[in-house]
Structure formats: C-alpha cells, structure tokens
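Only one protein chain is missing from this complex, and each of the others stays in its spot.
Showing chain A:
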Amino acid sequence: MSAEPDGRRIGYRYAEQHQPPDPVRASDVAVTTFEHVFEVDSRLMERWVLQQQFPNWDSLRIMNSRHDHLAWMHRHFADRVVTGSELLAEVEREDRP
C-alpha cells in the first residue's frame, strides 16, 4: 500500500505498532521518538506507576489530537475584554421595547 500525504501508510499491522522509532534523548528525563512525541525516560516509570501497553497509533493519536485541540482553543479564544457594565447595557438595550 502506498503512503498517505503525511507519509503514513494506511492500514494496521501488528508488528509495526509495538516498536516506536529509536529514542533520541531530549533532556535528562525525557526522550523523543516520533516527530513531536516526547516521552518520559521509561526508567522513571518502573517502580510506582507502570506504563501501559501503548501501541504507536495511540501515541500519535494523542499528540495529533492535542495539536488539533490547541488550535481549536486558539480559534475560540476571547480576543477582547468585555466589562460587566457593557454586558448589562447590552441586555438593557435588548429588553427595551
């Protein structure tokens, strides 16, 4: 099967899901695997809270969803400040016959 425009091959293949790209150290306590995916150094998750089974599609889904969500938030962010008195004046204007 050929690739999607973003380089992703369509379709699910078990063998491709359980090995992310080789990690590159990003800080003392974090690594990066896929582009834009940062992960905690897994050695810090061996004692108290163990990591979950995490297929690659799930890491990518979360990362992409986060970006989409943040873009959505920016689109819906308030771009001006409205005072309470302005709002009350607006309500009064609407109520006036």
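Note that a residue touches a chain if its C-beta (ideal position, glycine included) is under 8 Å from a C-beta of that chain, and two chains touch if they have at least 3 such contacts; residues count from 1.
Assume contacts and distances are computed from a predicted model.
Name of the non-displayed chain as stated in its UniProt record, restricted to "Peptide/nickel transport system substrate-binding protein", "ABC transporter permease", "Heterodisulfide reductase subunit D" or "Carrier domain-containing protein": "Heterodisulfide reductase subunit D".
In the full complex, chain A touches the omitted chain through residues 1-2, 4-5, 10-15, 17, 28-30, 37-45, 47-52, 54-55, 57-66, 68-69, 71-72.
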